[in-house]
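A single protein chain has been omitted from the complex, and every remaining protein chain is retained in its original position.
Order as written gives the chain letters A and B; numbering starts at 1 within each chain.
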Amino acid sequence: MKLVTAVVQQTRVDEVRQSLTALGVRGMTIADVQGYGRQQGHTEIYRGAEYKVDVVDKTRVEVLVNDVDADEVLRAIVSAARSGRVGDGKVWVTPVESVVRVRTGETGEQAI
Amino acid sequence: MKLVTAVVQQTRVDEVRQSLTALGVRGMTIADVQGYGRQQGHTEIYRGAEYKVDVVDKTRVEVLVNDVDADEVLRAIVSAARSGRVGDGKVWVTPVESVVRVRTGETGEQAI
Partner (left out) sequence: MKLVTAVVQQTRVDEVRQSLTALGVRGMTIADVQGYGRQQGHTEIYRGAEYKVDVVDKTRVEVLVNDVDADEVLRAIVSAARSGRVGDGKVWVTPVESVVRVRTGETGEQAI
């Protein structure tokens, strides 16, 4: 199994979810995070004044998938999360050695 | 080393902690997350009206463990987190290449 993790714009989470559902993905975990990338945070106009914003609010999305689905899920997230502006995010894939569904005790690909 | 990650019901975190302590596990990190599984979120009665709840509040639990302890810790979390109802959660295991205790600089299994 794999874990596909994405840090995306908060405004793109619904698109990401819909594109995963369209692929048949049936679970997801999200959390509030903050971060910066190559622009080191950004400068915003707020109430007429310019403020340096050091970190930007983002949403982390995590999806446990079977090996064969990892690439497709990665691409679907990238596509759904893209607005074309800086700060659209990162997606990465990490290995998972075992998974268990708590209620039933099912393991491995059955548990996803 | 391994990282055992669980997304569990908020109401089961104390049971999880106690079962880990009983095993001799001496550290844990938790965070608020939201998610859905095969039921795609659920329908709840709230103030007499039926609302579609798209994501459900959960707690993520992470435990760094030595290789030999990973299976036992996984099983302890599954057992402590189980209420028998849908939404009880997922537990998974991922590889960890190195660990350092910040205060002392100890590394590897000494750092856990």
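Observations, loosely collected:
The rule we apply is simple: a residue touches a chain if its C-beta (ideal position, glycine included) is under 8 Å from a C-beta of that chain, and two chains touch if they have at least 3 such contacts.
Remember, predicted model here, so these are calculated numbers, not experimental data.
Think of the hidden chain as still there; on subunit A it touches residues 2, 6-8, 31-38, 40, 55, 58, 60, 74, 78, 81-95. Listed here are the subunit B residues that touch the chain not shown: 1, 3, 21, 26-31, 64, 94-103, 105, 111.
We take it that only the chains that are shown with their structure count from here on.
Think of subunit A turning onto subunit B: fitted on CA atoms, that turn is 120 degrees, to the nearest 5.
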